[in-house]
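Excluded from the complex is one protein chain; the other protein chains are retained at their positions.
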Amino acid sequence: MSRYSVFSLLRHAATGNRGWQRAWRAAAPKASYDVVIVGGGGHGLATAFYLAESHGIRNVAVLEKGYIGGGNVGRNTTVIRSNYLLDGNTQFYEFSMKLWEGMSAALNFNVMFSQRGQLVTAHSADQLDTFSHRANVMRSNGIDAEILDRDAVRKLVPYLDFSDTARFPIHGAIFQGRAGTARHDAVAWGYARAASGHGVDIIEGCEVTDFVRQGDRIVGVETTRGRIGAGKVGLAVAGHTSVLAQKAGLELPIESHLLQAFVTEPIKPLVDHVVAYGADHFYLSQSDKGGLVFGGNLDGYNSYSQRGNTGVLREVCEAAIALMPNISRLRLLRHWGGIMDMTPDASPIISLTPVDGLYLNGGWCYGGFKATPASGWCFAEMLATGETPALVRGYGLGRFRSGHMIDEAGAGPFAWLQ
Amino acid sequence: MTPTEKRLASGGYLDRAQVLKFMFDGRQYSGFKGDTLASALLASGISLIGRSFKYHRPRGILSAGAEEPNALVTVGAGARREPNLPATMLELAPGLEAASQNNWPSLRFDVQSVNSLFSPLLSSGFYYKTFMGPSGRAWMFYEHSIRKAAGLGKATMMPDPDVYDSRDDFTDVAVVGSGAAGLSAARAAAQAGARVLLIEQDFEIGGRLLSEPAGAAWLSAMRTELEEMANVRIMRRTTAFGLYDGNTLALIEDADPFAGPAMNAGRKTFTLLHAQSIVFATGAIERPMVFSNNDRPGVMLNSAIRAYVNRYAVLPGRNVVIATADDSAYLTAFDLLAHGARVTIADARPLAEPTLLAKAKQMGAEIHLATNVADVKGKYALTGVVLAGKSGTTGVSCDLVGMSAGWSPVLHLTSHQGVKPVYRPEIDAFVPGQLPETQFVAGAAGGSLSVSAAVTEGTSAGRAAAAVAGKAGAVAEAPALEIEERAGPTTVYKPIFGQRKAFVDFQMDVTLDDIQLARREGYESVEHLKRYTTLGMGTDQGKTSNINALKVMAKLRGISIPEAGTTTFRPPYTPVAVGAVAGRATGHHFRPHRLTPIHDWHTANGAQMLEVGLWMRPWFFEASGPDVNTAYVNEMRHVRSAAGIMDISTLGKIDIQGPDAAAFLDRIYANGFASLKVGRARYGVMLRDDGIVFDDGTTTRLGESRFFMTTSTAKAADVLSWLEFLLDTAWPDLRVSVSSVSDEWAGISVAGPESVKILAAAFPEIDFSNEALPHMGLADGTFKDSPLRIIRLSYSGERAYEIYVGASNGGNAWRHLIDVGATYGLKPYGVEALGALRIEKGHVAGPEIDGRTTLSDLGMGRMVAKRSGYVGEALSRREAFQAANRQRLVGLKCTEPGKRLRGGALLFAPGEPLQGHGRGRMTSITYSPELDCYIGLGLLAADFEGDEVIASYPMKNEAVRARVVSPVFLDPAGERMHG
Amino acid sequence: MLRIDCPCCGTRDHSEFRYGGDATVERPACDNPDLDAWYRYVYVRPNPKGLHREYWQHVLGCRQWLVVERDTVTHSIHSVSFSRRQRA
Partner (left out) sequence: MVETLSAKRMVLEQLPCPLIQCDAWEGTFAAFKAALAREIGGALPTQVGEIAGRGGLRVVRAGPRRFWIFPSERSATIASGIPPELGCRLDLSEGRIRIEVSTPDLRDVVSKCLAIDWDRTLGVATFSSLHRIPVMFTRFSERDGEFVVPRSFARSISEWLEECQ
């Protein structure tokens, strides 16, 4: 794998860019692997990379039914933050943040991690108190956090609605300076390239249709490209976790729901941070290409369709104008949907399963992108050691039976309300 | 050629009587009503319109429609500035001010056009390969400049002064597109008896017929017929931009700029159109050819040249090279020749229709077969082309190049719902796949490129669409439309490799080289190609580039076009203003306001109001103090020393009746209600199925089978739906009716030692003695002509009454109490004081009932000690809920003089490092005037030892000592309220 | 919008409805103390890719809880009925 640098860019430019090689090898499946990872999204590719990089396990295949990065890693709104309240989440997402901070260098692929800061507006004294609690937890765990009053918010983001007609006046905000965005596709490609460079086979157009068992143990997978043997199988298939788990005989506390994203036409720099609207389900940031990227609430019913509906379209546009009345003339360029594995507490599942040889990474709800490196790191450790890493001890499948939910929103066991 | 020579003396769909002056880049020009900005600029001799996204190359006008990738302008100024609008879709209107964009200092001398020199370095995805060092935050440094260079136009920073509308509409049949197919479909469906809505994105009806002089009479007759039919509505300037579930089309309509300042009309209108059936008659878009410098101003689609000549009466060039791989380009050549232009035809195919060739020759065209354009000369205006044929290359001088590489049906809408397009090799195009039974395609949108086919298919689609809506009236044959037409390629156009600066996606500056690079690096699936090169990601959504890119990739990979993939089209078809979708739900009306019956009194009497969900509630009263912190303490003191009055109308109220009402309550509340006596109230707590506390409130038994429940303000709607869910799905055998009466009753709380005197004076017919109306007792009555319900309940710990009176007399009852109570010192208080009073009594509220706490956590475990069969019981017995370190409700009292507690502080043991999540947290705090210190409620680990905590508040660098005490700070025996 | 054909109000936008999730999971009797039965009812979902029976309440209309059969891939709705008559 040739290194990327400004010098390689210059060298190749001089020769008409004819000398560049494939970013990742186009691999054909071998008969068997030590570890087979199902799902060539961000989490699966990151897992493969860390298996090779940190654990020296290189006889690894990542099986992707379409093209890599075609699922949620390429459909999300690219926000990265570590402003979690609850024990377990706080540490996990901060660990992820630290991995983000070194990701481009580690992968030799610029994922454009831009720590431009994220703020969430507060619209009452009570809400600001709630945010202060969160900020206190963050600071006590060594994470940067600030609480801003109305004037400070106004100074930072003067284009928000500070007028008398604002329906929910801005009272203050919580701000995390290290939060930001990254180029989502680059994360998939960067992990793929680096993993491939370590010898991992990335196999696209290869759909897993069933599991191969020996006794109670899973020893491989049936695919559209034939049977592939596996010492261990790791599932990292985002919205389709239930579908695959069912083939292994597992019924999970997961529902698939639709989350939409929206992007406007590209404009010159306007929004320099990630801004979330505390009075509703809405947030936005500006991509490096210039489009404003909007996110909102779930569409609110079980869905495996990757296309959204008009209800959320209206809600998102209303909230956009409520937050920033100056973008009303800007035009939406595209909107699309991704399928979220929603869990009953909105926290993820990285877990051993009752099925020997099968490991589960799913239930990322709408928080999967920011978790990509830590998820890959921990899942790789779990696959390598067969043990649950300390950092994800709270993310076990058994927590719903025992009552150890990690419910940030307190919304309860209603996936569509989480 | 001077501008006046470019405008033809006659013809076109122009109102030459209406001369419109407009501005472009600070200079004034003029055009006619019926022009677009693009046609008016062309007529004025302007062909350089803008700069490209990445290389800042000069760009002109490629098309005459929504597919335009190049001619993007910014319209308006100040708060009305709107960037990135295609000049080809901008209806020329009085006072239009447009400007070119993405250039500095000027359109002609753009500093960043230097980027073009470095194009090998700025190849697709170059940014993924660099900007990574030296420090970890290197990208943040480079990103600043990259962001500035990217983006197209500038958005305004000012709030939009215009209004928009967002609405819903219904029809039997929606017809999208008003060309020959759409008009025929609309007519047929209407004749069959259906309600028809015809949608046209242009300001003129007619679609491509507007470029066909021979179709004018047919078009005019058809338009008149439709306009006269009562069951046909026509929406012009309206784009159907998305197809959604339930046969819903999303439309965006521009206001008619000639309608004058309409009364309060929206600048744009967003419509969700719910149709029984839909006919897609959306036509087709011509594809550009890919050759070196094919992006130069003066290179146009052949169909666009026809539109400018015939519809807009503009002759964009007099010396024209027509490059084609398609017969339809000959029609362009004929039109140009007829207007005296010199025409050279470069047909990529070895053969063309002999009759076409003969006619072209006869009219004076020079024809080169098996010949492609290899290069274009001239930067801001064309000087010539290099033609490459079998015999080598030739230079030909020209001032305009037309090109056509075939047609792409506009199938975007049909694929929004996941119907995959299908490739038809004989027309070298994708057509819509199998559509649902309620959707139809007619004409070019389905790949039938001839006008006669459009009429036939339109008519049958219209008839079928009407039938879906149950309308099957007789449909007369459509009038014949006879025009010369040539369509369809005889060979598939293939881009020729090896050409430099041959653009595939004009707007995103993606060239043949970029696609080859992507392929080399393995980004070869169509989605990877798009994401890596940004192909198709522009405001034109790649309408002219998608198919060409697919062809290039297919050829590079040596596979067929369908094997290379298709592209997913996502809504919107054309960009849609965010404000239009929001409509009137902006500013003050973002969400509705909910007002209590006493609202006007509050605002007239110095209440500082607060948004609580949708409700407006008094936060505090100015008479109590200048700011909330002073005011609430004074209001608390007043309640405890005399009496306070509070508007509690926002509480959720539910009427529950039926023979099984008591049994029902016994299940939905964790604590028992069957034993509640008629005329008495009880505090109740509901759990969710998972054993977590859901809501609390009081319920009063009005009769043997009738109860009056109150819920928290926030959960009112959720609780009612939950009760209905249980009755409808789980326990349909219970005869119980539940109804919201939240709006029925105004709620007023009067609390304090003087409260009983005030009540007695206000309602003399009611006996307020302890015997007649004890704590938790009920009294009924009437006030004026409204019902009155008085329940003796206390949230503050003082003797208190909740007075519920029919909402129509809520304001009257409040004023009556204020008047009567004046003698006893009655004063109003707000939610801040209410929250503080309850803390002194240790009552839990929202901060404690946070969706994670159980009954035991909140110190109410003994309520259910002997019960079973209530909602949430089984899962409340889970292991985690019994854990020794489970956080439970405690009272906390600040023990450091001069210091205060804060909500959201973390609790630690003294001496413990103040790190991590702590042993608990402070949920609610207040200054207690009674105790003269800060007190709070908190959740603290049950296995915490000792009676002192450190309340750490890192955000203010505070760590304050507090004593762990009972949450009931005041009057634990309850003597005051029973008193 | 999904367009849900309420059996008594006619076809309406789903924004008039409140979603209630999977309608196939069996609610244990209210006095059933079996933790496992409740765990399965509250948490475990078949989550089918395809036909899904689900609860919706026409909360801004007739307030009835309905059972809707809907395809989770195409979103097409196959049937709508009152929850109550389901049980009767």
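First chain written, first letter: the chains are A, B and C, and each begins at residue 1.
To be clear about the criterion, a residue touches a chain if its C-beta (ideal position, glycine included) is under 8 Å from a C-beta of that chain, and two chains touch if they have at least 3 such contacts.
Values in this document were obtained by computation on a predicted structure and should not be read as measured data.
> Which of the displayed chains are touched by the chain that has been omitted?
Computed over the complete complex, the missing chain touches B, C.
> Among B:P592, B:P764 or B:P910, choose the residue that contacts the chain missing from this document, as touch is defined above.
B:P592
> Write down which of B:S63, B:T344 or B:Q657 is the residue touching the left-out chain.
Once the missing chain is taken into account, the touching residue is B:Q657.
> For the chain that's not shown, point to the residue among B:K154, B:K377 or B:R735 touching it.
For the chain that is not drawn, the touching residue is B:R735.
> Of B:L272, B:A464 or B:A478, which one is in contact with the hidden chain?
B:L272
> Check each of B:G806, B:G859 or B:G918 against the chain that is not shown and name the one that touches it.
B:G806
> Kindly note down the residues of subunit C that lie in touch with the hidden chain.
Within subunit C, the residues that touch the unshown chain are 1, 8-10, 12-13, 15-16, 59-64, 82, 84, 88.
> If the missing chain were put back, which residues of subunit B would it touch?
Touch set of subunit B with respect to the missing chain: 165-170, 195, 263-264, 271-272, 274, 583-585, 589, 591-597, 615, 649, 655, 657-659, 705, 732-733, 735, 737, 739, 741-745, 785-787, 806-808.
By definition in this document, only the chains that are shown with their structure count from here on.
> So the centre of each chain is just the mean of its C-alpha atoms; given that, what is the distance between subunit A and subunit C in Å?
Measuring from centre to centre gives 30 Å for this pair.
> Any chance you could list the residues of subunit B touching two or more other chains?
244-245, 248, 272, 417-418, 689-690, 875, 878
> Pull out every residue in subunit C that's touching 2 or more other chains.
1-2, 13, 35, 39, 42, 74-75
> Okay, in this complex, where on subunit B does subunit A touch?
On the subunit B side, the touching residues are 53, 79-84, 118, 120-121, 123, 126-133, 136-137, 139-140, 143, 146-148, 150-160, 162, 164, 166, 242, 244-245, 248, 250, 272, 416-418, 513, 517, 520-523, 525, 527-528, 531-532, 534, 537-539, 541, 570-572, 575-579, 581-582, 585-591, 610-612, 628, 688-692, 694, 846-847, 850-852, 875, 878-881, 902-906, 914-918, 921, 952-955.
> Could you list, by residue number, the parts of subunit C that touch subunit A in their complex?
1-2, 13-15, 19, 21-22, 35-36, 39, 42-47, 49, 52, 54, 70, 72-75
> Help me check something: in the complex, which residues belonging to subunit B touch subunit C?
My answer: residues 168, 244-248, 272, 274, 417-418, 667, 689-690, 717, 721, 724-725, 728-732, 868-871, 873-875, 877-878.
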